[in-house]
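All protein chains of the complex are present and in place, except for one that has been dropped.
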Amino acid sequence: MDKMPKWADVILTPVISLVLAMAISAIVILAIGESPWMALKTMVDGALGSSYGWGFTLYYTTNFIFTGLAVAVAYHASLFNIGGEGQAMMGGLGVALVLLYLPLPHWVLALPFAMIGAAMFGAAWALIPAWLQAKRGSHIVITTIMFNFIAAALLNYVLVNILRPVGSMDPASARFPEATHLPTLSDLALVLGVEWGKNTPVNVTFFVALIACVLVWALIWRTRLGYEIRAFGRSEPAAMYAGISPVRITVIAMLVSGALAGLMAINNVMGESERLLLNAVEGAGFIGIAVALMGRNHPFGVVLAALLFGFLYQGGGELALWTSIPRELIIVIQALVILFTGALDNMVRMPLERLFLALSNKRKDA
Amino acid sequence: MTGGSENVGGRSHETAPYAIELRGISKSFGSVQANKNIDLQVPRGSIHGIIGENGAGKSTLMSILYGFYKPDRGEILVNGQKLTISDSQTAIRAGIGMVFQHFKLVQNFTVLENIILGAEDGALLRPSLAKARGVLRDLAKEYQLNVEPDELIEELSVGHQQRVEILKALYRHADILILDEPTGVLTPAEADHLFRILEGLKAEGKTIILITHKLREIMDITDNVSVMRRGEMVASVKTAETSPEELAELMVGRKVLLSVDKAVAQPGKPILQVQDLRLVDDEGVERLRGISFEIRAGEILGIAGVSGNGQTQLLELLGGYPEKGSTVGGTIRMNGEELDLTGTRSDAATRRKRGIGHVPEDRQVEGLIMDFAAWENVAFGYHHAPEFNRGMLMDNGAIRTDADAKMERFDVRPRNSNLAARNFSGGNQQKIVVAREIERNPDLLLIGQPTRGVDIGAIEFIHKRIVELRDAGKAVLLVSVELEEILSLSDRIAVMFDGRIMGERLPGETTTGELGLLMAGITDTQNHSAEEGIPPETQHVDRLPGGEA
Partner (left out) sequence: MDFDTIIQILDSAVRLMTPLLLACLAGLYSERSGVFDIGLEGKMLMAAFTAAAVAYATGNPWLGLLAGIAGSTALSLIHGLASITFMGNQLISGVAINFLASGMTVLLGQKIFGLGGRTPSLTEGGRFGEITLPFADTIREVPFIGPIYAELLSGHTALVYVAFACVPLTWWILSRTRFGLRLRAVGENPASVDTAGVSVTRLRFAAVAICGVLCGLAGAYLATGLSAGFVKEMTAGRGFIALAALIFAKWRPWSALFATFLFGLLEAIANRYPNLDLGVVTIPSMFMNALPYILTVIILAGFVGRAIPPRAGGEPYVKER
């Protein structure tokens, strides 16, 4: 029989891991001479206390949904895609090329084209590691790490030597045409006559991200491809036996993963900065790892975890603004979440399993 | 014997009658009790067999003796002295050596390095290696244990790797040698050589515990035998005073009725025709060396052989998933049509479309996704079937309905298709796989080790279904290492050895003795071996099957 009920596995263990991570973070805050309670209050006020805070929180959430989904999809195929960062960078390049070189008259038209550009560039950047893993057995974790650095160098080169407007010193592209400006949620709210989230970057991409979640859910649990991805992820020999091609699944899963990471660029490049910057991704690709782990690789879990990290990011910014706690606290929290929900999973799980086993034995005896 | 400097505890009591004595050993894993109140006495200088079905608790018991597990209750006496064996180091010091079923060797180390590992004399390797070389030379002379000390393990045959394991134990001054299913990977010739080695060791006063589920080995070589069943020690007898029949009955707890009621086969048109099938794996080892046979409708062809002689590769190749990196040749015809051996149309999915069902040898690794629910597993491999899909999406409702019906018909328990496959017992897991494959009504069923690790009740059920499929005019290719199973189910028997078919026999006209010789690669010359097209050089070989890991 299962060692513990499903709800304990899906909800209890991540929650306990999160509590542990938060407890240690609180100790860290205490250690640097600040009050964890005040820190939390500042974060909640700053991130959730106003529509302004929510506007930023949801903007970050959107980024993390994409990168979290990217990690989750690959994880179902038993592939650890640590290259979301590079794939998101390349997605940005795709968006920039589409918006700078295609004459698109309106955002409604620009959005799908930019999405295609973002997804294709992101997927292409995942393709080589995927192919090398499938055909040559090159460890995908190492190759995707390497591709993050190669992407950074490539982007640097393209921005400095090709996309940089004449006379500009910034390693950044020109502004995208005004017509391609994505409506922000505050724009949309104004249409409805509500003032909400003025001057915040959250935009229609948020809805694209939510749609992506539903689509990923359907892909993984309702399609033959998803079935094959999950089967391959659990057992490669069984997949071979069932006529599922490991090469095909590895490549497709990574293409989908890379495309999702690339799609993040719709939010940060097209929606927010409206030009391609060198450091546009800002580590969101890595946060995707924490988000996917926290969300147990389920799209709805990913939304919740992304929201949590969106809150942490916005709240962390507020912390840096109002207290002497640097925003790097968020990186520490992120590390602890990855550590507890990912690497130290057994530390939480084993005592819980023992507890549930004892409980069920007691019930049997009674 | 020469050798190491490390001293060994508990060996001064040369007068103690028993090398090993266990009193009331119990061990549970979670809610499963693997050993229940076990008593065992192994006289010094004897060969003691421990026999029992898969899962009877033999390996657990021996792992306790070697310090891998701590018993929940009970005590262990080694040479009359009570001993708490908390780790392997303690067991080694007490003079216990263990040869595991899966060897514990470092593949890219030399024989010598493997032998000294963990028993080095000092911080530097050079002196230890030199000493081990000398000891090895003496041991080789004493017990016919020849191995090249500087050879890498990965270059050695399975039989030789096993010798290294035995040498490892002897180098550590083992007085008591435990061998866990040592012949599973050996040819009969290699097994005989092993038995000669064991007898030599016994003559030197060493005590040997042999764990096996093969009655013949017990009868041939042991002095005493203990029988385990479902975690309990049910009997300990002198081998000379018992019979295979009695032991078999003790093992399973009731009379074994392995004969299957079946009518005489009515073979129809050829379903599967295999011609000169060849396969070289990615390490360049020839696994199949020109296999030819044919199976007709309404016929069961049984393939007998020691495991590791190409049966697995044959099943995988027919099933459409030869090991990555292998090269294949020859032809396979299904209902007269030639099948692709390479390219995208050579995969398992295409084979299923051609009417080939497959119950794989290892249900837990290949046949099932252990984390998937039973209903998901019932569609496994057939998830493209139109009735399981609705447009772009899978029709989970239809799959559940189908799974529930199949579980009903095959009496899978518990009758809950939402449970993950890993929560079913071995027999019920196998029923799920068999139900999935047989109920698709394939023209040809490939079935490997259909009853490995399956309880008696399920064995009878599965055998009956196989015969029913045959009687419905389908072809069956049965691969099993259990000779009895082959004899009772097959309409024809082909024996595989070293990637070849050594001969075909009719079950009514052969004996286990004759099949045993064929399994060892020995074809008697006066018989009609010419029709099998066996090259002459294989007629008197007892060569090893290639280096199986």
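Order as written gives the chain letters A and B; numbering starts at 1 within each chain.
Just so it is clear, a residue touches a chain if its C-beta (ideal position, glycine included) is under 8 Å from a C-beta of that chain, and two chains touch if they have at least 3 such contacts.
No experiment lies behind these values; they were computed from the predicted model shown.
Engineer: Any idea which of B:88, B:242 or B:350 touches the chain not displayed?
Structural biologist: In the complete complex, the chain left out is touched by residue B:88.
Engineer: Taking the full complex into account, find the residue in B:106, B:130, B:472 or B:506 that is in contact with the omitted chain.
Structural biologist: For the chain that is not drawn, the touching residue is B:106.
Engineer: For the chain not shown, which residue from A:22, A:116, A:132 or A:215 touches it across the whole complex?
Structural biologist: Checking each option in A:22, A:116, A:132 or A:215, the one touching the absent chain turns out to be A:132.
Engineer: Given the full complex, what residues of chain B touch the hidden partner chain?
Structural biologist: Within chain B, the residues that touch the unshown chain are 59-60, 63, 66, 68, 87-92, 98, 100-102, 104-109, 113-114, 116-120, 122-126, 128, 168, 180.
Engineer: Kindly note down the residues of chain A that lie in touch with the hidden chain.
Structural biologist: 28, 32-33, 80, 82, 128, 132, 136-139, 141-143, 145-147, 149-150, 152-154, 156-157, 160-161, 286, 289, 293, 324-326, 328-336, 338-339, 342-347, 350
Just so it is clear, only the chains that are shown with their structure count from here on.
Engineer: Please tell me the distance, in whole Å, between the geometric centres of chain A and chain B computed from their C-alpha atoms.
Structural biologist: Centres of chain A and chain B (C-alpha means) sit 46 Å apart.
Engineer: Under the stated contact criterion, what part of chain A meets chain B in this complex?
Structural biologist: Result: residues 1-3, 218, 222-224, 227-228, 230-231, 234-235, 237-238, 240-245, 357, 361 of chain A touch chain B.
Engineer: Using the touch rule from the top, collect the residues of chain B that touch chain A in their complex.
Structural biologist: 30-31, 319-321, 344, 347-352, 358, 360, 362, 365-372, 376, 379-381, 383-384, 389, 392-394, 396, 420, 423
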